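Structure, as structure tokens:
Every protein chain except one is present and positioned as in the full complex.
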Amino acid sequence: MGVNRGRQSFQHPGPTNIPERVLRAMDRAQIDYTSVEFQNTLSECQEKLGHVFKTEHAVITYAASGHGAWEAALANVTSPGDLILVVQSGFFSEKWSGFAEGLGLKTETLETDWRTAADPAQLEERLRRDTDHTIKAVMLVHNETSTGVVNDCAEIRAAMDRAGHPALYLIDAISSLACFDVNMDEWRADVVVAGSQKGLMMPVGLSFTGVSAKAIEASQNATTPRSYWDWRRLLTGMRQTSFHGTQPVTLIFGLHEALMMIEEEGLDQIFKRHNILAEATRRAATIWSENDGPQIVATNIKSRSDTVTALLMPDGYDADEVRRIALEHFNVCLAPGLAGLKGRIFRIGHMGDLNASMMLGALASCEAALEIVGVPYGKGGINAAMTYLVSAAGAEASLGSIDESVSPIRKSA
Amino acid sequence: MGVNRGRQSFQHPGPTNIPERVLRAMDRAQIDYTSVEFQNTLSECQEKLGHVFKTEHAVITYAASGHGAWEAALANVTSPGDLILVVQSGFFSEKWSGFAEGLGLKTETLETDWRTAADPAQLEERLRRDTDHTIKAVMLVHNETSTGVVNDCAEIRAAMDRAGHPALYLIDAISSLACFDVNMDEWRADVVVAGSQKGLMMPVGLSFTGVSAKAIEASQNATTPRSYWDWRRLLTGMRQTSFHGTQPVTLIFGLHEALMMIEEEGLDQIFKRHNILAEATRRAATIWSENDGPQIVATNIKSRSDTVTALLMPDGYDADEVRRIALEHFNVCLAPGLAGLKGRIFRIGHMGDLNASMMLGALASCEAALEIVGVPYGKGGINAAMTYLVSAAGAEASLGSIDESVSPIRKSA
Amino acid sequence: MGVNRGRQSFQHPGPTNIPERVLRAMDRAQIDYTSVEFQNTLSECQEKLGHVFKTEHAVITYAASGHGAWEAALANVTSPGDLILVVQSGFFSEKWSGFAEGLGLKTETLETDWRTAADPAQLEERLRRDTDHTIKAVMLVHNETSTGVVNDCAEIRAAMDRAGHPALYLIDAISSLACFDVNMDEWRADVVVAGSQKGLMMPVGLSFTGVSAKAIEASQNATTPRSYWDWRRLLTGMRQTSFHGTQPVTLIFGLHEALMMIEEEGLDQIFKRHNILAEATRRAATIWSENDGPQIVATNIKSRSDTVTALLMPDGYDADEVRRIALEHFNVCLAPGLAGLKGRIFRIGHMGDLNASMMLGALASCEAALEIVGVPYGKGGINAAMTYLVSAAGAEASLGSIDESVSPIRKSA
Partner (left out) sequence: MGVNRGRQSFQHPGPTNIPERVLRAMDRAQIDYTSVEFQNTLSECQEKLGHVFKTEHAVITYAASGHGAWEAALANVTSPGDLILVVQSGFFSEKWSGFAEGLGLKTETLETDWRTAADPAQLEERLRRDTDHTIKAVMLVHNETSTGVVNDCAEIRAAMDRAGHPALYLIDAISSLACFDVNMDEWRADVVVAGSQKGLMMPVGLSFTGVSAKAIEASQNATTPRSYWDWRRLLTGMRQTSFHGTQPVTLIFGLHEALMMIEEEGLDQIFKRHNILAEATRRAATIWSENDGPQIVATNIKSRSDTVTALLMPDGYDADEVRRIALEHFNVCLAPGLAGLKGRIFRIGHMGDLNASMMLGALASCEAALEIVGVPYGKGGINAAMTYLVSAAGAEASLGSIDESVSPIRKSA
């Protein structure tokens, strides 16, 4: 089968499918970034970003990948030697923690087995023990992209409240924002980090920090050296009024279009769509897990992500072989396991610009790839996904019967 | 489910999916069409078109839709009052026949029930009776897009040969060219008509006639009035050297890229890919036809098209309701029945820039739509398609087992 | 100088510069042409085309180049042997006349020297002599693209009226529509022909006929064989409701965007813009014509076109050498002389998506190319163009004086 023909089914958990409208919005000549037209575009982006973050506070935009916003989140509110409590979730929580260390911060990690969500009670207990408030900030990855495990940001907030601890609350919402609910203000999050290439349906290139008043206050006294990320250089009062150097005109054009599309669909509908497509994926994966087949990495049903499902291969089977076959025979791109998980898991992204037909194509291909590779699995995952989607379509359907028979074929049949 | 999000699964039998590369090739500034650069591009297109038509003769390009090339095919080789023998196949053979009448020609139709291919014996018999060779030309639609029935051009040629009749042989290959085998020279076809928006993966806008030496000779004496279509104005010797007026620069850029892609994949591989995806569709449809479900319109297995499969609804069920549900819940665009077939059939296009994942997504969505609408059907069409595709993947697959277990998850599991 | 770097200054009189917005509008996936979305797009195009043609009557769209619409204009209102009176203007009037002959019509030509506009008195005289009304139609090219000579459609209409002749009035407005005034209904034109690649700022691919009630009536009895162009197949009452075969989705997307841009700018402003840029060109060319330099082909000032200026070289100098130098050293594409005019003239297109800076760049390059080639010419054409544009900017300008001197440079200066 010619693998390079037709549209690739791109089931990555970031970058994700970029809609035609967004690609085309970026495909235009530069304009003066000091012009009224561009400044209005930028202002609208800032306002719409606030809606997506569900915050009244500033959302600061950087020309950088999401890891840049990680550094911004840390550098602005800390001083060398500050202790950061890292709620472990997987590859990305570890990497973010490593960024903290690179900035000269101390870190302490609340460990998990990477398959279950963070335990609020464990966090509460640790914070209670920190009676002199040495812990400067709690760092949490909302949706761990490497495993498909979701942490409950509201429960973590509640645990911090119960412990009465004043630590700043830093959340990486990179692979959850604009896919399922991120509610910065309700969670009283102090810094929420996001990137352009996931639910925002953009290329890599922009990243963001939503910043609370408490975070901005902290930034006044924070002494970690910084310039590019420095909120003090970017904010006037509570609003970003400055970029460093030339503004990223092309990327802002794309962001604006993406935010328009998000507004048009509506966050609630977007969340519902992601949930339905994720649930269809999980229904399929649950069937596949029978007969000693691949297991969903996230062991706890309520911690399974609506944006990515990671599947752990049975012993002796190579996840990358499944990926290779899916790619070569079906033109489906599945994501690999990261670092030590390489070959052990594959990941099905289901975030961003995606619909039911695309999802079914990917799932059917995935099931066929399991068959071709010879991995043990339970058959009929695709049917479970279809059955679920039929039920999700629900009451909207009507039986379409018509009375007349006017077709020549009908007559001749 | 938000229907406008994600890439639409566009299962039309024309226009078809236009590859990114082709869209981008057309998305550029105009250049002087008298420049060497453009003239080289045009020459390469002509040469590559010859390979696709499998002809040593000229393939003439018009700025027009396929119906324009229909008229060109007729106008250049006929004189008013000439008799054309129309091999009926469905909506498009009738429409082409109507074009002949509009040009002042007489037509006689060899009828079918629209569900079976043309009968070579019937044609042979009619031609044998035409002892004074009143019949000027035989007109055949290779692949009847309205029904998914394929005619056998080689057998029709053989029938004409057996009858010893000198009629010109005009073939509409609009929805077969570059999808399954069109062999102009082997069939000794005199005019082969094609359009840009099917297997050539382009927008509507260009159409083509491959023209034999016999056709060109006939054009010298043909008196049907014509200017725009007139080969004498376009050809120098056996090669097109002229366009009417401004050359279609943008469309030629797209055509060139599409022909490059065809060359890269190779016609044999393209035909194989279409056949496999079509067969997957037929396997699904055959299962669906159980339990008094929708029937494949083409009754004869060997006459089923590799580019479109039309399904005839059971009595009392509206094909357009299935299409509506597929579109609204799965973002799959299926094609309607044309004219009198509207509501009676729906058509699944499987031509052009398509792969296995796209096909599976469409078929799964289609099966789910049948379920939602409440049409009787046999369940498991999607599984039959998958099983077939697994077998088609064949010996290429290898069992991917690995020895080591290095993943943290594995260890902690 | 690297000629292929930077944006080419494309001063062709068709195809013309296609705006980014139009290119991008065409650069998207296909949609179902039977969908409500597409049908609405098409309806809006038809309505907006009516505004551009200034007609209450139907404007019919073809998938074809402008020469296709030429044939449509003739084939629908004539019968074999009808006499057409051709008002000669240049290459294109001759070519259109040739199309009439190809359709089996008789033609008679009112000759000019190709450098002056059609003479209404000459036409009136000829029509008066046609006492039995043998002349079926008068055929006029509004703006002769090959020479830059404009004919006065209103005066031609008045001459026909004075002669009391019932001939149909066929106008080719291909290179005038949406550039300077075309007023189909005021002129009581019966068929107005246009193409997409000029003032409509589109690629070649669509063409149009505006058709009066009288033309539609004539089409009922016209016997010239036709199918593709046949209004009877395309119109329901007075409105186009049908296309032949697959609708040209991509081109219609582009047309819609172009018509939106035309509406946004407004026809009056578009005409003014073309007039100013053309006048700047003429001011430059008038200076160049001094010292036995190149002469504007159109001898009569009031017949000089607002969309193209053709310059006749002094004896012994090759226009194509000027074009070559302009291209190689300045990346300016000028248009060649057509047919017998090749080498004798070059043409500066100034139509479509063009502004003052683009025009000045082309004119300065053109003057420099004359210098390099060594053609005799009057120096300072560019200055005349600038002076004119300064005056055209007129009262809008204000002297910008500021009071303060805050710059470090000012201080240090």
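All chains are identified by letter, namely A, B and C, in their written order; residue positions are counted from 1 within each chain.
What we mean here is this: a contact is a pair of C-beta atoms (placed from the backbone, for glycine too) under 8 Å apart; a residue touches a chain by one contact, two chains touch by 3 or more.
For clarity, every value in this text was computed on a predicted model and none was experimentally measured.
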item	value
Residue of A:Ile60, A:Met160 or A:Leu251 touching the missing chain in the full complex	A:Leu251
Absent chain, residues of chain A that touch it	7-8, 10, 12, 14-18, 23-24, 26-34, 62-68, 70-71, 75, 80, 95, 98-104, 195, 197, 203-205, 224-228, 230, 233, 243-251, 333, 335-336
Touching residues on chain C - with respect to the absent chain	1-9, 17, 19, 27, 113-115, 147, 261, 265, 269-270, 273, 276, 297, 312, 315-318, 320-322, 324-325, 328-332, 337, 340-345, 353-365, 367-368, 371-374, 379-380, 382-383, 385-386, 389-390, 392-393, 396-403, 405-410, 412-413
Contacts of chain B with the absent chain, listed as residue ranges	20, 24, 27-29
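In this text, only the chains that are shown with their structure count from here on.
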item	value
Taking each chain's C-alpha mean as its centre, the one farthest from chain A	C
Chain ID, smallest distance between chain and overall C-alpha centroids	B
Chain centre separation (chain A, chain C; CA means) in Å	53
Of all residues in chain A, the ones touching two or more other chains	27
